[in-house]
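What you see is the complex with one protein chain gone and the rest in place.
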Amino acid sequence: MKWARLISIGLLVLVAAACLLANFLAPAPYAHQFRDLPNAAPSHQHFLGTDDLGRDRFSRVLYGTRVSLLLAPAAALLSSLLAGLIGGFAGFVGGWTERIVMAATDLFLSLPWLFLLITVRAILPLNVAPMTSVVITFALLGCLGWAGAARVICADARTFSQSDFVLLARASGSSGFRLLWRHLIPNLKPILFAQFWISIPVFILTEANLGILGLGVAEPLPSWGSLLRELESFSSGSTQPWQFVPLILFIVVVSSFHLVLTKQELPA
Amino acid sequence: MKKLFAVIVFAIFAVSVALAQAGGELRFCLHSEPKTFNPVLMEDDSSETIRYLTGGVLMRVNRQTQEVEPELATSWKITDSGRTITFQLRKDLRFSDGTQFSAADVAFTMQQLMDPALHSPTGDSFRSGDGKVETRVLAKDRVAITFPAPISGLDKLFDQVAIMSATSPLKEMAVLGPYVVAENKAGAYLILKRNPNYWKHDGNGRQLPYIDSVRLDIQQNRDIEMVRLTHGEIDFINSLDAEYFDKLASSDPAMAHDAGVSLDTEFMWFNQVQNSPLPAYKKAWFTSTNFRHAISESINRSDMARIAFRGHAQAAIGPVSPANKFWFNAKLQPHPFDQKAALQLLAQDGFRMQGDTLHDRDGHAVEFSIITNAGNKYRERMATMMQQDLSGIGIKLNVVTLDFPSLIERMTRTFDYETCLLGLVNTDLDPNSVMNVWLSSSENHQWNPSQKTPATQWEAEIDRLMKDQASTLDPNQRKASFDKVQEIVWQQEPFIYLVNKNALSAVSTSVRNVHPVALRPQVYWNIDQLSLTSEVARNH
Partner (left out) sequence: MAKLAGKILIVVLLGGFLGATLVRFAPGFGVDEEELDTRLNNQSVQAMRDAQGHDRNLLAFYSRYLAQLLHGDLGVSRTLQRPVSQLLAERFPETLKSVGLGLLVGWSLALPLAIAVVMSRAWLLDTLSNLLVSLLLCVPAAVLALLFVLEQVPARLLLSLVVFPKVFRYSRSLLARSSSLPHVLTARAKGLGNMRVLAWHILPTAAPQLVALAGVSLSLAFAAAIPVEALCDLPGIGQLAWKAALGRDVELLVNLTMIVTLVTLLANSASDLAGKYFRTGDA
């Protein structure tokens, strides 16, 4: 439905604008601890209340959105492009190349990359800025996240390369590169888009989970991952409804991305 | 018909009253899989829990009164100025598999414990000097153990020595304690059943323990553990998080127990290792007492206790918690929170504020990092609070959370860190148990380990005082020496002590005779006297 897409685009623009204007919109610095008001309920000073250290949650959501909304799609883009390139190339060329590349992909999928992340963190100086370390984490995630999709893309590309369509194109003189660019990549788009928008929440949640190992964002910088970790003890009963706002925002943004990217998939 | 009905009801009532104090299964969670069942090798929490539940010891420190009580030994005598201890053992006792207990088993256990190849931590507590530990079996029920050098607080150390059988074919699985390991599904759960040969009886002559079996589920996730408690799937949580305590206190106050301040401390320290990879100007900062004092006075400890621990902690003064009544130096004053005074102290060392940032005398902006173990919510909060506190005197603190092995590597191998925030879990009251923290030559002297000669005059003084307190048996003399150590630590602040946590636990109301205390194990220290009410409506 057209209007669903329009609403989604509107929402994304709104969220992007809000986080770009965070400096003006935030009622308080995201790192400032209001020590008299830990875990406060929403009020006109603190729209979403405060977290367990007394920091204004609304400000943290704004700045956290900036971090996550910038970095997660960038990492997702990186991993989708890598998957498309590697899987597409292998599937299209076929033969030995495909087998070797796919075996390497399977190997890549199986290795414990956690240790690479830990090693990279160790190489970074201790006094590195929080933003730098989170950018590096997401960049690594982007470089490591392509393997799962590459296989599906490879199978797809292989099928495509053996289709009548391509035979015709070849017969009419289209060379390899032209074929790739004009025909293969557009055909792979649906899968690439699927991979892209699925990767966004996966990377955000991975960053949240890596926080358990100290590989996530460093204090006091907020990110959606760190905001979501607040919810982990929701069963303690002290979790208030407004603490779910980051999660709801997260779901809304991811759904919007999805709706925007899946334009003409379903035949009319 | 009515009469029959009444008789049946009465019978059920009578039976249930009789059963009220017997049987049942106590269920709680271990946070990791026990690594070994050999009591001599036990080092991790879970294995030590098993040892407490299954091992028979010669004497037990009563966790409530903090006094030593006889167990397998009916009496003992310390002679030879603390070098020899002679035990009179109970007669006619058997291990869980029926093997006879005698002095030979004590001798065997000591021999295993002191085996130099095993490096048992409990054994190291007994290693007062070079030379062998000699055990003489004087009779079937009398044994004398002689140590190469005197050990102060010798009797209390035997609380950790679970006696193993020298002759049983089951080896370490034959035990003298209230329970014996019956089932072990690796990684999932353990079931302990009552030891049929347990020697203890209650006042009415009934054999202990009252509870038939204990089920230990291996559950690392504290949130899930809490849910299971409220659902009635487990009976208690031995050490509870502050958030859950608050929730429980409001919904089910009878279940929430705050036993007061515990022995645990949270503290931070600066890296003072001479050949660490830090730049020289930072080493100069960290080795300056004025600097450390200033940092200590800039940290708002009461806010930390109030916010990071939800009020279930108190500001720490020194290495010993006030819960350790005898050894705590009550004369020490709490560290003030006074950022103005801190800046004055820093000015003495040439530090100056330029705008919002503090600079040292060479113009370097004061910025350093603090490492702590990731996943510990309390420490992450404390570090973040310190970040704000120190920005008040112009210092930029970077919080770096690391996974534990990376942290240990930096702390003990590479010395590539600036400050570290950790805590110490103390199970023992006696300062001898932390000797290796205070001796400058020790590997565990965290801020500057393994010194060939003491790097500072005050560290040399601490060395001397610690050795003094270990070499005399007179408790008052020992206290005088150790009090002096606490004073020096207060003045020099190699460790900046932050808070002492409270001992929080949650116990289901169906467990009777439970008296949670501050010493570990907080809830089940009197396991053989706990009982369960037989609740028909209890959901398993």
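Note that the chains take the letters A and B in the order they are written out, and that residue 1 is the start of every chain.
By our rule, a residue touches a chain if its C-beta (ideal position, glycine included) is under 8 Å from a C-beta of that chain, and two chains touch if they have at least 3 such contacts.
These numbers were taken from a predicted model, which means no experiment stands behind them.
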Using the touch definition up top, pick the residue from B:R27, B:R228, B:K247 or B:K282 that touches the left-out chain. B:R228
Of the residues A:L69, A:L126, A:L140 or A:L228, I need the one that contacts the missing chain. A:L228
Among A:L37, A:V93, A:A194 or A:V245, which residue is in contact with the omitted chain in the full complex? A:A194
Touching the absent chain in the whole complex: find that residue among B:A139, B:A188 or B:A347. B:A188
Those residues of chain B which, in the complete complex, touch the missing chain: 33, 35-36, 43-44, 119, 121-122, 124-125, 127, 185-188, 217-221, 223-224, 227-228, 231, 403-410, 412-413, 424, 433-437, 441-444, 450
Positions on chain A where the hidden chain makes contact: 1, 4, 99, 102-103, 106-107, 109-116, 118-119, 122, 148, 151-152, 154-156, 158-159, 162, 190-191, 193-194, 198, 201-202, 205, 208-209, 228-229, 231-232, 234-235, 247, 250-251, 254-255, 258-259, 262, 265-267
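Following the convention adopted for this analysis, only the chains that are shown with their structure count from here on.
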Mind checking the centre-to-centre distance between chain A and chain B? Centres are C-alpha means, answer in whole Å. 43
Quick one: in the complex, what on chain B touches chain A? 223, 226-227, 241, 243-244, 246-247, 251, 300, 303, 307-308, 367-369, 371, 373-375, 380-381, 383-385, 387-388, 398-403, 406, 416-418
Touching residues on chain A, where the partner in the complex is chain B: 31-33, 35, 38, 52-54, 118, 121-122, 126-128, 130, 211-215, 218-220, 232-233, 235-238
